[in-house]
Structure formats: structure tokens, C-alpha cells
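Please read the structure below before turning to the comments.
A single protein chain has been omitted from the complex, and every remaining protein chain is retained in its original position.
The letters A and B name the chains in turn, as written, and every chain counts its residues from 1.
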Amino acid sequence: MLEHLLTKIRSFGIPRIIIILFLLSLWISAAFLSIPFPALLSDTFVRLGMNTVLTLSMLPSILVGTSLFFGLPLGIICGLLGGVMSIELNLKGLTAFFAAIGFSIPLAILVGYGYGLLLNRVKGSEMTVGTYVGFAFVSLMSFGWVTLPFKNPEMAWAIGKGIRVTVSLEGRFSNVLNKLWAFELYGVKIPTGALVFLGVMCLFMGLFLRTRTGLAMQECGMNPKFAKASGINVDRMRILGTIISTILGAIGILTYAQGFGFLQLYEAPMYMGFIAAAAILIGGASLKTAKISHVIIGTFLFQGILVVALPVANTVATLGSLAEISRIIVSNGIILYALAQKGGNE
Amino acid sequence: MTQVRRFLTNNAVSILFVVIGVLGLRVSGLSLPFFLEDIVNRLARNSFMVLSLIIPVLAGLGLNFAIVLGAMAGQAAIIVVTHWKIPGVGGILLAILLAFPLAVVLGILTGRLLNRARGKEMITTLILGFFSNGIYQLVFLLLVGSVIPMKNDVLVLSSGVGLRTSIDLTGGLKNGLDDLLRIPFPVCAAVTGILLLGVYMVGFFRRRSVRIGKLVGIGVLALFLIGWGLFQVYTRSMFNFVRVPVGTFLIVLGLCVFITFFTRTKLGQDMRTVGQDRHIAEVAGIDSDRIRIIAMVMSTVLASIGQIVFLQNLGTFSTYGSHEQAGMFAIAALLIGGASVAKATIGQALLGTLLFHTMFIVSPLAGRTLFGDAQLGEFFRAFVAYGIIGLSLALHSWKKQMQAREEARRSV
Partner (left out) sequence: MERNGRSVLEMKNISKEYYGNKVLKGINLSVREGEIHGIVGENGAGKSTLMNILFGMSVIHSTGGFEGSIEFLGNPVTISSPFDAMALGIGMVHQEFMLIPGYSVTENIKLNREITRDTFLSKILGPGLRTLDWESMGQDAKRALSKLEMDIDEWARIAGLPVGHMQFVEIARELDKQNIKLLVFDEPTAVLTESEADRLLSTLRKLAETGISILFITHRLHEIMEVCDRITVLRDGVQVATKSKSETTIEELARLMVGHSIESVGKGKVNLAERKTILKVRDLRVLMPGETVQKVDLDIKEGEIFGIGGLAGQGKIGIANGIMGLYDSDGSVEFDGKPLPLNDPREVLKRGLAFLSEDRRGVGLLLDMSVEMNIVAPAIEIHRKFLKDVGVFSLLDRAQIRAFAQEMIQKLDIRCLGPDQPVKRLSGGNQQKVCIAKALALEPKLLFVSEPTRGIDIGAKKRVLDTLVELNQHNGMSIVLTSSELAELRSICDRIAIISEGRVMGILDPDADDAQFGLLMAGDYAVRQ
């Protein structure tokens, strides 16, 4: 009986249990400190809507065998470019949002293709190379934000060249999804539009994984030798997986931005890959396998912790950076744990 | 002719950076004496850290992104010593001593983690660096003043909890090592020239088989240094105001000597063996896990000393930022010097530091001249640092794949 229980616990994952317990204890502390629970839950749902697609971008990369998608900054930048173009064309509301996505997808396909070619040459080191290519690209793009000829006064610096570090989406597509079909339930505000959007994305992903191509992709990640013996071109599948991850990254940042209310340029995308990676790992994924349920559960847990940690910590010690610090510790800690698992040698 | 071509391809990166450096210097409009002052100090404070990366490469652990932990240990020690108001060389030595046990523990923990993450050492050290940064911030931002009692108006924030974002070492540890001995640059140049001549004379008479080309080259360089140095002294030029912190350089030299000695020891050879082929090492009876941990400990301890050397020269440090860049810049510097994930020498470390920091100095100014914006120069600088690491990692991985394919072909 005990043996059985122990094996169940181990397969569920000790870190996952720690995280869930941590979240529960934070919720309980919040209750004790009279922090309004409905507000916490509303915030969590909003953040769920904002971040899930970014976490989802990790999925194709893991499934096709290229591990965690640390090249996420590349996809993010494509999305940001789309957003900026949408503002430049003076679009508003949902149209602006979907146009931004529309602009960013071809970019993401191009960038994803190039990045995929690179990853095929560095099999075994996808994560390390991806990290630094991501960093370098962000720095290069910082160059770009300053030099690209965007004229819209909302975005540009008053004096000097280039776009501002953060671009407000007020009046553009800020909160377009969050406010869409939103309703309240016992004081909890539910951002239905955002949740529906992420639901649709997850649905598409799920359907794709049930197609012939989706199956082929998963075979590549599970056992490349089997895939090759079945006539699948593993290298081409890896590129496809990378492209899909990049596209999801682009869509993901736009979903995030609409909830946040701002487009964050320059150095902001640098560490987002680690956050998304941590989220999917918390949800139960490993470097080699992942499911859509992991994406949703993981984002919920991760964001849940961040949402509740801030007010709880503020009553203990008034320091705003606790959120940032706990994010660093938790996200990197979980990735470290995943890396230290034996089995999964490159 | 092919020898020249081979030299060029093997050292392409370093040559590229020499070109960037020289061009950048012209474009930036910086005067040579000012540049020298800056670069001499940067070399003094950064070389130690870059050298501490050599040992993990030797042991097959690749680029040790976790020297950040050593840097943090060094910083923690400095904070304590500054809090106790112990100045000068004494303070520095105390800091090194204090950092030592912490660095050893961190090194052991890192080593054991890496032994679990076989095959993924570099990404693990990378993430470990980020993670430890979080812990560091937790300790010094939240625990200091609250859980860890520390009353110090200079260091601690006005709220009583957490250290200030920047700490000034003036009057304390600043230049503790540097000020031990400062000699004007031309004199240094001349003395170096004489020493060079001396060392090679001795070497020549001992071994008798030094290549003529090398001997002539060294001889010319030495004579040039002596001549130029004496001339500058005589004309009392601006160069005489560039004062070289010889004390610090002697420490760096000491490390170079130690590393050279170490590679000739049994432990050093075992490390090399483990780095070359872990499986064969184990079959021959070497405990590769233990060797790897020792390599990590050495590197972390050296990094802690390196950070102390760095900060005493800089004089002020960003409490929450200095150590972050330490790792990344040191690695970029090593790679620019021509090192790779599999091989790193002292010469490459020193050359790389020189080239990297030249670019560092020159970029913002060049950016201002070329684009009218110094900020662009800084972005370029970051792009180059990240890019060079990414490129080097990619090349290494690609080469490994090619090698594996070649071996498969050859076994046939």
C-alpha cells in the first residue's frame, strides 16, 4: 500500500507537489491576511489568458526533440514587429490585434525556418545555442528598434530616433480579448475572450497533434531512429516544429501584450524563454515529453504563485522585488531540477 | 602559403576582433594615452577571472557559466569586510580568506549537480547562474537587516532591510592591490622588454632548439619595447601618466604560473584525461566524478578571488549587478581570444581579455561618431558578446557532429 503510494508520488513528481503545496499555503496565508480572494483569482485568470500561449510555444519544440525552446525571444520579436506595424497603420481594437498576428506570422515563419536550420546543425546543444542566439537577436533588434523608420508619434521618442522602450496599447488593442464577453462570478472577473482564445489555440494544437504530420513530429522527438526508419525526414520535421514554436511565440507575446497594456521592446524579451520553460515544466512536462494539459496546469500554477506572492510578501516586508526574485528562483530552480534528472543524455 | 591560410582560418575570430579594435579606435577619436590607461586597468582587473575559466575547459566541463557563484562569494566577502571597515591590502586578503570556504562549498555543490546532469553541463551551469542570482538577491535584498542582523547606514538601505544598489569602496578596499606598486607605463614597457629578452636567452641556451623566426620576433619586440619605453621617459610624454598597477599584475602572473605548474602535475594530467575521454579515464581507474568536482571547486575559488581583484580596481560596484556580467564577459573574452569549448590556453585568455575590452571601450564612442548615438554602440557591444558565445557553442557542437561522422566513416 505504502509502496504503491510512494511510486504514485514519485511519478507525479516531487517538485510539482512542492509547488502545489506552496501555492496552497500562499492562498491560506492570503486568507489569513484578509487579502481578497476573488481579486487574486481574477488576476490569476487574466494572467492565465496572457501567458498560456507563450508556454504553449514550448510544446512543439519539446515534442519534435529540440528540447526547451530557448529561442523564444526570436518569436517574440516577430510578434512585437507585428504589433508595431499594426499601430503604424493606425488600426484599432480587435482588427488591430488580429492584423498584428497576421503581420507577424510570415515573419515568424521566416525566422523560425532559419533558426530551425541552425538547430539541425547543433543537435544536442539546442538549449545552449538557443539561449545565446536569443540574447544576441534581442540585442541586434534593440539596434533595430532605434533605426527602423516608424513614424507614429505614439511610439516614437519625442526627441531623437527610434521607438520607445514601452509602447502603450491604450486605444489600440489593450485588453481587447480580456474585455470580450467578460463576466463576473461571485466577484471573480473572468476574461472570457482571452480564455476562449487560448482554448482555441490549444484546440488547434491538439488537432494538429492528431494529424499525420503531427504524429510524424512526435515520432521524431520520441525516437528519431524509428522516425527515419518509417520514412520521415527528421530534419525537416524539426524545422517545422521550430517554425510552429516561433509562430506561437509571436502570437503569445501579442496575447500577453493585450493583457499587459503595453508592448515591451528592447531588452524585455530576453528572459521570457526561461519563464515559459519553467511553466511547462511545473505543469509536468520534461525535456523530452509534454502534453497540452501540462501547458495549462503549469501556467496556472506558476502565475498563481506570482499573483499571490506579491500581496502576501508585502505584508511581511514591503519590497516590490519579491515578485521578481521569487520568479527568478522558482523558474530557474524548476529548470535545474529537470536538467538534473538522469536519463535524457544528449 | 597554406600555413598562412591555416593560421588565418584557425584564428579568424581573434583577427576579426583585432580589426574591429583598430578600426574602432580610429573612429572613436580616443587618444592613445587615455586608451592605454583604461585598457591597462581593465586588463589588470579582468584577466584573473578569465583565467579561472581555463581549468573547467581542461576537465571537459566546457564553459563554466557558474563562475558567477564564485563571483558572488567574493562579493559577499567584500560586503562583510567593508562592513567591518577593514581597509587596504589587509582587507583584501581577509576578503579572499572569507570567500574561500564559501567558494569551496559552492564549487562542490555545482560539481555534484553537474555530475548528475551529464552531457548537459553548459546549460546547467547557465541556469544555475540565474538561479543563484535569485538566491543572492533574496539574501542581500530581503534577508540582510531582517533575518541577518546588520546595522550600517552606509551599506544598508534607509528602510533597514536590504543593501543599497551600489557600494563605494573608496577609503576601504579600493585599489588595495593596485596601490601596492604603481609604475609608469613606459618604464613597465622597458622592463618587460628586458625580461622578455632575458627569459628567451635562458630558454635558448637551455634547449638550443628554438625556432629562429620565433627568436628573432621576440628579440625585435623586446628591443622595440625597451627603446620606446626609454624614449617616452626621456621626452616626458603623456604616456608617463599612465600608471600600471604592478601589484595586481603580479597576482595575475602568479595565477598564470600556478596554472602552468598545475598542468604538469598528476592532478592536472588526470583532469586533462577526464576532459579528453571520460570513459577511458574511468576504465583506467580515474574517479572522474571526483576530478570534475575538484575542477569546479578550483574554478569557483579562483573566480571569487577574481571578483575581489576586479572590484578593488573598479572601486565601486553594483550590488545586484556586478556578478551577473562577470561570467558572461569573462566567457566572451576567453572565446574571442581563440579558445573553444574544448581547448583554452593562458595566451588565449589574456589575448581575449585585451581584445574584448578594447571593443568594450571603443563601442559606445564609435557608436556616437558613426550613428550619433552611444546607446547603439552599447547594443552592438552586447550583441557581439552574446553572438560570439552563441557562435562558439554552435561551432563546437557542429564540429562534434562532424567528428562523430568521420569516426563512423573511418571505422569502416
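General observations
In this text, a contact is a pair of C-beta atoms (placed from the backbone, for glycine too) under 8 Å apart; a residue touches a chain by one contact, two chains touch by 3 or more.
Note that the coordinates shown come from a computational prediction; the quantities given were computed from them, not determined experimentally.
The hidden chain, counted over the whole complex, makes contact with A, B. Of the listed residues A:Ile87, A:Ile105 or A:Ala216, the one in contact with the hidden chain in the full complex is A:Ala216. In the full complex, the hidden chain is touched by chain A at residues 207, 210-212, 215-216, 219, 222-223, 225-226, 228-233, 289. Against the chain not displayed here, chain B makes contact via residues 261-262, 264-267, 269-270, 273, 276-277, 280-281, 283-286, 408-409, 411-412.
By our rule, only the chains that are shown with their structure count from here on.
Chain A and chain B, compared by their mean Cα positions, are separated by 35 Å. Across the interface of their complex, chain A is touched by residues 113, 116-120, 122-124, 126-128, 130-131, 133-135, 137-138, 141-142, 146, 159, 161-162, 371, 373, 375-376, 379-380, 382-383, 386-387, 389-390, 393-394, 396-398, 400-401 of chain B. On the chain A side of its complex with chain B, the touching residues are 118, 121-125, 127-129, 131-133, 135-136, 139-140, 142-143, 146-147, 160-161, 271, 274, 317-319, 321-322, 325-326, 328-329, 332-333, 335-336, 339-340, 342, 344-346.
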